[in-house]
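The full complex has more chains than appear here; those shown keep their coordinates.
Chains here go by letter, A, B and C, matching the order in which they are written, and residues are numbered from 1 within each.
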Amino acid sequence: MKKGVMRPGHVQLRVMNMQDAIAHYRDLMGLIETDQDSQGRVYLKGWTEVDHFSLVLREDSTPGMDFMAFKVLDEKTLDALHQDLRAYGVKVTEIPAGDLKGCGRRLSFVAPTGHTFELYATKEQTGRYGVGNHNPEAWPRGLQGMQAQRLDHCLLYGDDLDNTYRLFQEVLGFDLCEQVMAEDGTRVAQFLTVSMKAHDIAFIRHTEKDKLHHVSFLLESWEQVLKAGDLLTMTNTAIDIGPTRHGITHGQTIYFFDPSGNRNEVYSGGDSFYPDHPPITWDADKLGKAIFYHDRKLNERFLTVVT
Amino acid sequence: MKKGVMRPGHVQLRVMNMQDAIAHYRDLMGLIETDQDSQGRVYLKGWTEVDHFSLVLREDSTPGMDFMAFKVLDEKTLDALHQDLRAYGVKVTEIPAGDLKGCGRRLSFVAPTGHTFELYATKEQTGRYGVGNHNPEAWPRGLQGMQAQRLDHCLLYGDDLDNTYRLFQEVLGFDLCEQVMAEDGTRVAQFLTVSMKAHDIAFIRHTEKDKLHHVSFLLESWEQVLKAGDLLTMTNTAIDIGPTRHGITHGQTIYFFDPSGNRNEVYSGGDSFYPDHPPITWDADKLGKAIFYHDRKLNERFLTVVT
Amino acid sequence: MKKGVMRPGHVQLRVMNMQDAIAHYRDLMGLIETDQDSQGRVYLKGWTEVDHFSLVLREDSTPGMDFMAFKVLDEKTLDALHQDLRAYGVKVTEIPAGDLKGCGRRLSFVAPTGHTFELYATKEQTGRYGVGNHNPEAWPRGLQGMQAQRLDHCLLYGDDLDNTYRLFQEVLGFDLCEQVMAEDGTRVAQFLTVSMKAHDIAFIRHTEKDKLHHVSFLLESWEQVLKAGDLLTMTNTAIDIGPTRHGITHGQTIYFFDPSGNRNEVYSGGDSFYPDHPPITWDADKLGKAIFYHDRKLNERFLTVVT
């Protein structure tokens, strides 16, 4: 949190049928539906999240990610980052407070990979769902499905990884936690963090701009990853791979698809990071093992199916 | 245990290089090496097993299973089963005590699928490894690798499932716990048990006789299945599939290969069975889900790679 | 299963307020309410159990256990056991079919410890709750609370352990799995099994006859034992001890009380047993460790609070 950027705060996804999407994100993944707005967007969050929402679903004819937002420490920090972004040459658009319900003004900009990111400092705090912050129980009864705990990170596909890394590092205070390097010195993948998590945002080099590989949500344990897999089968949901472990981050994972074809991950564990840690480097010829630690090879979908 | 047959007692496997096999079964899987004999065979067991051994490795030019043996209640039961087998028309060969070190006389016979089975009543009891039976600690310190707890079951491929089932049921007192049925009424797979376990022996219909699909060993928990997968990667051991769950038995599993190409499984959980339970039936068009509950389809190796 | 006795089939408990008891056993412990009868008794079972019920609650002014029943292989076995019990000098009362809904005739007798036991062969089979036996999913969605899987065993307090052991062993085919022995050779505790479980019924020596220490239900894993503990706190339910491990059986456990003061256990793991295993012996001066493996001493309730 070198520059006051704290965490992924929300992601807005395009879904092709809202009812199906709600059944997926709320009933199957166990996110809490917290609101909807006049544009028909639906707001959800994981039960441990203090803020009002972390996932926004918008109905559209194509799937994919509209934008990913990071919450910063306070409005003063937001102003400073605004200035820093502009000074760095980034075009910033300010979206007024209230455009997303309960959310303050947001600064929007496009990274060199073509993805739209946002920064904001203020969002209504409704507290941890069902437990609050006064003598809180361990967890709320009555959670659904996978009982996803929080929005965790996104993995994005895009072309200009180098300049995106530079922007995130120099202006936003992210650190490079892990990377995959080709023999010729090209960085094939970069996992960036602004916290103790092994990644808050990750990028894989790809010919197209602005592609979403997956949005990831945290689960409590490896046992809950198993049960997530069970639920995918019970609901006949398209699975990609898992349960397994990643080499990168060493987290335990399962990948699957929402009804619109957006890839999701649920995830537990994973290494910790501090800013004094040197980055972990994977050789590109170990990419299979780096991604899927047990299979040690990529399935063909990993490099080709994005939204 | 309707006829006094208690459990899988041992399996003898052919391996092509004994030192590699010991590194695999002892150092990686964590079985305890308990003995070897004048023929060069090596004896191992899981640490929770009371008897002297449950796995015998024999060096040979081809991999596969020589025989699988079941322990019966006592010598009197063994005599009764001898008589019953002969009365049923099965040719029985008696192998004298001491042929396997510490093991009493064994009755050997070939099932209609072509596999060789044995029955025996007596084996030296050396006790649970490292804990014994007087104020026993929860587990012994210093176990290696996967810390496999016991020989659990075998899955065998062969042709005449129907007569093999009849033999196991009528003469040996096994029950049909789960089955996979084709639309035309053919039983494609049969999972038989003589205990509370979901299977002590299983068969899948196949054109060849006398093939081994896998030998399975029990682990403590789903977390240990994860760590088994990790160890497979760390030791560059060929993995087949997993970690995942089976539909049949609902156990949690990972499949891999020993250095000779024999498939192994390590496994945790799984349903319980009692003799009054009706068999569970899977439709053959659900075979993928029945075998690999999360992927819901077979990998090509499952039906073709046997030893 | 040497004499055809298969497993604990049901327990009838006295509770002082039926609505409170239902809230406890159904909503908190997650048993399935399956029926009630004209006497006002309520029937429940764990979701993995195939038969119609395994727990019967009867409202009365004092808590405790009315009887515990074992299911036997078939009606012919029941007749043989009837004869064997009488030949052994046990007075047997036959309760007609239908006295418990969906349950066939039951043979009732009093053991030397003063507890009433029953044998029966027939009970309506309604199948595993929510999954059945045709292409069954891994588990049913919508289970409540602790999601208890099955009735597992009872621990009873009584005086004449020696003759009760003899009766269970010689007539009913149980084996002594574990025992606690005083220096003077008195058996202080005996854990008996008729299956692969470390105990189907256990007794601790006590001055009074016919006391219930606890009824135990199986959970899926150590993680579920943690969540059971959490639920006890959330519902302000009286806890006795745990989560912890037992020395005897090495199972993972938590003890608590129903609203009438009957002690319950939920439990995962535990050693396996076969009839050729020598009993495990704990010295009475290790009783604390034998019961509560981590604390290594009894809490005062363990030896004094029974119903």
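As a convention for this text, a residue touches a chain if its C-beta (ideal position, glycine included) is under 8 Å from a C-beta of that chain, and two chains touch if they have at least 3 such contacts.
It should be emphasised that the depicted structure is a prediction, and the values quoted were computed from it without experimental measurement.
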item	value
Given 3 placed chains, full-complex copy number	4
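Criterion: only the chains that are shown with their structure count from here on.
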item	value
Dominant interface by contact count, named by its two chains	B-C
Between subunit A and subunit B, centroid-to-centroid distance (C-alpha), Å	44
Geometric centre distance via CA averages, subunit C-subunit A, whole Å	47
Residues of subunit C touching at least two other chains	138-139, 221
Subunit A residues touching subunit B - in the complex, by the definition given at the top	222-223, 226, 229-230, 232-233, 239, 242-245, 252, 254, 289, 293-296
Sites on subunit B touched by subunit C in the complex	1-2, 6-7, 48, 50, 71, 73-74, 125, 133-136, 138-139, 150, 195-197, 220-222, 245, 247, 250, 269, 271-272, 274-283, 286, 289-290, 293
In the complex with subunit C, residue positions of subunit A that touch it	137-139, 141, 221, 223, 230-231, 233-234
